[in-house]
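Dropping the structure in here first, questions after.
Note that one protein chain of the assembly has been removed; the remaining protein chains are unaltered in position.
Chains here go by letter, A, B, C, D, E, F, G, H and I, matching the order in which they are written, and residues are numbered from 1 within each.
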């Protein structure tokens, strides 16, 4: 797999959120060898490091000819991103294209052990 | 009814969610014998087992020539899926097509007795 | 008014939800005698009884030539449905068509005195 | 300004909500004298009085040739409506049309001092 | 950078919200020198001062020929606005246009140290 | 049936078009006696007379308690409007609400015998 | 197959159009035996006969347990409807649900040999 | 009425189209004196002159306190614009807000006597 | 490239249309080697042969690791499909995903030399 690069979080004093949408994920079905497609949604609260987007694109591209089950690959991508960027919080959502009349989405989250989520401010 | 198959949850260390949408559910109205149609939404947090999608498709297909009331069949499908896959949490939502100018949706949930739902992290 | 019929709730062991949308409500304005139109949204958690849909359609139809103010009729329909079906929880939302450039919606709820709402499970 | 009229709340036993949308608000910009336009959203829980819609329409129409800043006029309309109808809760949201490539919305709320908001029931 | 101007908050007695959407933000990519585009969403609860819109437009326009990374510029704009207008609460959301098949959004918030967010009133 | 009124076409020198949408048509099914609902679209090129809107509303309201088949009532309304207003061209489109899982729309047109439709100017 | 019934066209003096949408067509794939689903759009200009909707519903329902290829079944339904109702013009459009990542729609038309389509009147 | 200004068409060698949408038209109903609202769509092929936008805005603003019937005002605005700018072709479309449950749109066109519309090029 | 298979057109007596949408086309950019994505729309009027969908899916899949320019590959796919299925008419439309802030779509058509397109019947 290509290496995911990071850069120093330019604002480590506050919790803030980075949302990333990647509609061009494709891998192969381990059973049939045929292509699968998904849109990936990555949401995270950086700690000391941010994920560099060009290397993220290459990392995602690295699955193009890999066999991967829906549940396993979603957790795997989250694990890889967490390992490299050590965020306060990270969520990976993978919305797969329809297969056999069934639409499947897998969502996994990671919370840093010593991190307290900030109170949510809802405005009317 | 066809048997619902399962496979070992590839990541049992974290609570994660699987969302499944099946727009092709059809059964028969027990009163009139005429076809009913619904879109099923299955959302669950697996424990040790995940639901295998092809067998799920066949199980759903098994209702095609069955008589089934809206409220009963939604609870029945949830019960069958819970019995086989023993998830931490599972929700079944059935949005039925309009009949007599009325649109009906039924939603039922199951929570495992010893399971504590994780804190929801809302990001701005 | 036509009688609203009920049937025995087929699953009294769990709290589950029934959502009903009726886009064809019409009554008369008590001031002008002219027709009013609304879409009704009924959401409820049944206890021992479920609302039978055909009789509900006829009951709603019964307002066709009745004069009815927006606020009063919404509360009245909720009261009638609660009286007949004695649910754990019931909400009636009436979205009226525009009159005089103004769109009005009225929402009323009933909670059974001895009922505790279940904890909401939010999944990512 | 035209007088806002009220009528007796037909159901004072329960907290219920009235939502009103008025897409035809227009006033004048106090700086340039040119027309401003907004859609107003009024949401309230009545206590003893409900707001009469025809007089509300005339009251809103009364701003047509008035100069009014976005922030001030939203608070002013809320104050006027609260003073007349003394609701348990009232919210005014004003979504102004784009000016200079910028879209502005102002939202203000009033809660009666002795009123406890009811527990929100979220249904799946 | 052009100076952001303020004016006296016309209603300092209540917490209310101002939402501002600016679809015309553009700056330059510090790596490639090519243009970047974003829609900015500013939501704030004013304290003693409100942000004057024309000067805000000019301030945003001031980034047109500046190099700016997504994460840094979002935090920078929030910091500048907080410094000038000292609000009770302020949130800046920047939705950047797609680059390399990836859509990125950055969201940052500021809460005044001595400010208690009001209870959110959710109406059905 | 209430009488449809007309007024003198204020510009008889050019062919121009009037489009009218009425989402609140309701009549009764002649077979079952139950209510039917439709949205009516009236498009016409006036000659010497225009259709007065308030009387049109009352005329449409006149079908409220009449039994009427989809195909027949659409042609009947067109015939009545043509007889009263003698337009150069008139089209009536009735989009009925779903019944038995089937959505039906009926469209009928009238062209004055001595009228030549103007050349259509399509702009890119 | 259930018989399609007809009734006398109530207005045989003008060409007019009847549009029918049936979102609940289902048959079986002749290769795999698994269910297929489609939305049918029927558009026709009646001559002496109109298609009766309840019998049309039953006829469509008759394909529920039949094997049928997309191209063949669309032409077959058109042929059956033409044979029974002998319209001036009839079009059948079948939009099938996705299979193998591919969405297929088939459209066939019939024109009566001695029928001249009316000039289309396009209004601005 | 404010004067509509023009400027020299910068490209008089080809037929080209200018589309203008103005969602902020308001006038008064001549019968009731109450405000009416419309969105205006102006489409034209300039000849020697183009319509200047700021003066157009002021001209439209000039109807704010005028009584005006739907059909008459649409034709009047078209006539005024044609008289000033003498275009090859001009179309005015006015979509009025709902009144009495009825939505009305009026569309009028002007073609210069010696102008031949160019052949429309439709691309697949 | 995988072979595109065909089957005998089940209704060769009439011109009818088959629309196929394939949202899962991917190839490689010949310049950068990076993945490109497109949605393909195939519309054709079959003559003696229809395109078999499973082999079409495999053929499209065959481009997964090929370098291909937008304009060339769209024409190439059309040529291959025409050669195999010899249709009366065929159109290929390829909507590529955004690259460099630019969205590109290419559309090519083939008409059989001895085929006359049927008159288009437009219904109101």
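Descriptive notes on the structure:
Keep this in mind: contacts are C-beta pairs under 8 Å (C-beta built on N, C-alpha and C of every residue); 3 or more make two chains touch, one makes a residue touch a chain.
Treat the numbers as computed from the prediction; the structure is a model and nothing was measured.
Every visible chain touched by the undisplayed chain in the complete complex is listed here: D, E, F, G, H, I. When the omitted chain is restored, the residue from E:12, E:34 or E:122 that touches it is E:34.
Shown as candidates are I:5, I:52 or I:109; the residue that touches the absent chain is I:109. Although one chain is not displayed, its contacts with subunit G can still be listed: residues 91, 93, 107, 109. Touching residues on subunit F toward the chain that is not drawn are 123-124. Contact between subunit E and the absent chain runs through residues 23-24, 26, 34-35, 37, 61, 64-65, 97.
Just so it is clear, only the chains that are shown with their structure count from here on.
The chains that touch subunit E as well as subunit H are C, D, I. Chains that touch both subunit C and subunit G: A, B, F, H. Shared numbers divided by all numbers used gives the overlap of an interface; between subunit D and subunit E this overlap falls below half, so the copies present different residues. Centroids of subunit A and subunit G (each the mean of its C-alpha atoms) stand 46 Å apart.
In subunit G, the residues that touch at least two other chains are 17, 19, 23-24, 37, 97, 99, 101, 121, 123-124. Screening every pair of chains for touch gives A-B, A-C, A-D, A-E, A-G, A-I, B-C, B-D, B-E, B-F, B-G, C-D, C-E, C-F, C-H, D-E, D-H, E-I, F-G, F-H, F-I, G-H, G-I, H-I.
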